[in-house]
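Sharing a structure, written as structure tokens. Questions coming.
Only one protein chain is missing from this complex, and each of the others stays in its spot.
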Amino acid sequence: MAIYIFKRILLMIPTLILVSMIAFAIIQAPPGDFLTTLMSGEAGETVDVVQIEAMRARYGLDQPIWVQYWKWISGIVFHGDFGESFEWKRPVNELIWDRFGLTVLISSITLVFIWVVSIPIGIYSATNKYSAGDYVFTVFGFIGLAIPNFLLALVLMYISFQYFGQSVGGLFSPAFVQAPWSFARVGDLLAHLWLPVIIIGTAGTASLIRIMRANLLDELPKPYVEAARARGLSEFRIRVKYPVRIALNPLVSALAWVFPALVSGDAITSIVLNLQTTGPLLYRALQSQDMYLAGSLILILSVLTVIGTLLSDLLLAWLDPRLRAEV
Amino acid sequence: MGNAQNQAAVTDALAEESAMKAAETGFRVATPWELFWWKFKSHKLALISAFVVLFLYVMVAFAEFIAPVSPATYNGRYVFAPPQGIHLFMTDDEGWHFNPHVKGYSIEVDPKTYGKTFVQDPEQVFPVRLFARGESYRLWGLFETDRHLIGPVDPGAPFYLLGADRLGRDVFSRLVYGTRISMSIGLVGVAISLILGVFLGGVSGFYGGVIDSVIQRLIEILRSLPTIPLWMGLSAAIPLAWPQWQTYLAITVILSLIGWTALAREVRGLFLSVKNEDFVSSARLEGMGEFRITRKHMLPLFTSHIIATVSLTIPTMILAETALSFLGIGLQPPTVSWGVLLQEAQNIRSIAVAPWLFAPGVIVVIAVLALNFLGDGVRDAADPYQT
Partner (left out) sequence: MVADSPDSDTQSPILSVRGLQVEFSIFEGKLRALESVDFTVAEGETLCVVGESGSGKSVTARSILNMVPPPGKITRGEILLRRETGETVDILAQKPRGKAMRGIRGNDIGMVFQEPMASLSPVHTIGSIFIEAVQAHRKVGRAEAREMAIAAMADMGIPKPAQRIDYYPFQLSGGMRQRAMIAIALANRPRLLIADEPTTALDVTTQANVLDLMIDIQDSTKMALLFITHDLGVVAEIAHNVVVMYLGRIVESGTVHEIFEDARHPYTQALLRSIPGTPLSESGGLYTIKGSIPSRGRRPQGCPFHPRCDQAVAGVCDVEAPPLRRLRGNRTYVCHLPLELKG
């Protein structure tokens, strides 16, 4: 197992390098270097020439592209320095971590939500194939997959605005937006969290129900189920201990793409609902061409999903002895 | 063993049964496409979806003809005018008679808030007809005409089947033009993905070894990235000054960068599963060349699977384009796509006043559902002997 973990972590390195290159490419993408943007007056009123020269040296802007890349990535890896946000006039570091925490929180809670909802429903649908309930969940599943996150967010906002007369955006009540962390603030957060969780989780829930159902239907007629029955075990025990347990494996490997989808969903849903996560920050940074901020956010979010994928692989190896033995 | 054996026995019996029937009516081996069609037909939902998809692509082809007006046509008098229903019959002194028409609007002003509300005015009757004359256009840049599928007899009459937006533009017409862009972006995007996917997947499955592992690693990496933030970053880099078609193409390419992975996986899996099948080995033993084997024996088998994956990939492209354009970093107005249209619905107050701005959202859901069902149906039919 230790060897497997080690190998798996080693394999992550090329992924991370590629991810950082993509993020850097995005930083570089707007025409001209950002100092041009800075000097055009959009971002700041008066710009000190000395300051600009200092920055040019810091980011190696007059040097070849790979030197710039190295300066940027080594700053992040060795000093935790993500550069400067020009719009906010503060280090990127100070801006992102609070929001990043909320993104992680929302994505993780949504993940738990998806599992808690989809596994029992998947089991029910498979063991009661073609029942009324199975059809209801199938229809729900298809619609859940077809409706984009932001549309669901809009519809739910419209409904609550129209019929309950309240606006449901945000993660905190006005009183708590600026308040320091306290139990009351956490409670307020949780009270606001259910809506984004449902919105982000719908598509994932729908697809995991389908995966669980299909896997379980594959497993139920297998000989080991019959053998367990021949040993006098109860039907419930037979199902939970054997086929459900084995059908969970593909579900765990599905995590590898569910988690990135959640981070994506979080980004767009947060923009619509105006949540204080990374999504709206990235959106604004992209619009104002605040490229170090945008690039850093993309990098961090990508690293987050890569780590999520790693965790799902490790979980899978822990669940499936065959996989563990192979490596 | 038990269950499988019993099922096998039952299937055997059935196969024999149908073979006997065939023998009675004159025996003939069904072609793969016939088998495909028989199986596909029995999947009702997929069949209906095929018609829905076909209908949408007809809209793509004939947008100018189907839309009563151009997407840019506006009229300040009818800002946020609600949808009109088409009334087929009219009553007058002589009783009922067929006379399709829409009712005009009269405007009521709230004395307190000065807010305007539209009320249908039964007095104003505007006859409606098929192939009505309206704005002239060139269909596919070739035929100049001013006929539209449906429209008011008097070109100046208000005609808002799905209501009007904040500039008094016809939501229905804009929806038709949006369908053209959104449905075609899926198609073009999939075409690019298909080329990449079939090539890389085929190479991966055919050669195996190091090439295979490198390509597989690349696919894994791409799949572990959060797509929306990445797409946001890439499409934000598209200069605003670019012409419409160039932005369109750039967005398509960006979407395909991720989209090809699913296709490549599918193609590779197919190659691997078929490479060592008996019929391929026997063709090889008969001295058939690799290329000929691929073309004659493998490709026909792949076609339906690839069609299935394609029709399952188009919706992801559509959803992605819609999401990006909705955020204002995908396609930009004046280009009209479902996402651009939904931008109008971004403001909660706008939709509270004009819920019909959700119409593009409804079409998105219908299109994605139909493409998904179609893909499922094709995939099931691709294995006609599997139950």
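The chains carry the letters A and B, assigned in the order they are written, with residues numbered from 1 in each.
Assume a contact is a pair of C-beta atoms (placed from the backbone, for glycine too) under 8 Å apart; a residue touches a chain by one contact, two chains touch by 3 or more.
No experiment lies behind these values; they were computed from the predicted model shown.
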item	value
Per the touch definition above, residue among A:F6, A:W97, A:Y135 or A:Y224 touching the missing chain	A:Y224
Touching residues on chain A - with respect to the absent chain	221-224, 226-235, 237, 241-242, 245-246, 249, 319-322, 325
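Assume only the chains that are shown with their structure count from here on.
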item	value
Chain centre separation in whole Å, for chain B relative to chain A (CA means)	27
Residues of chain A defined as touching chain B within the complex	11, 14-15, 18-19, 22-23, 26, 29-31, 142-143, 145-151, 154-155, 157-158, 161-162, 167, 221, 223, 226, 256-257, 260-261, 263-265, 267-268, 271-272, 278-279, 282-283, 286-287, 289, 294-295, 297-298, 301-302, 304-306, 308-309
Chain A partner contacts - residues on chain B that touch it in the complex	1-4, 7, 217, 220-221, 223-230, 232-234, 236-237, 239, 315, 319, 322-323, 326-329, 342, 345-346, 348, 351-352, 355, 358, 361, 364-365, 368-369, 372-373
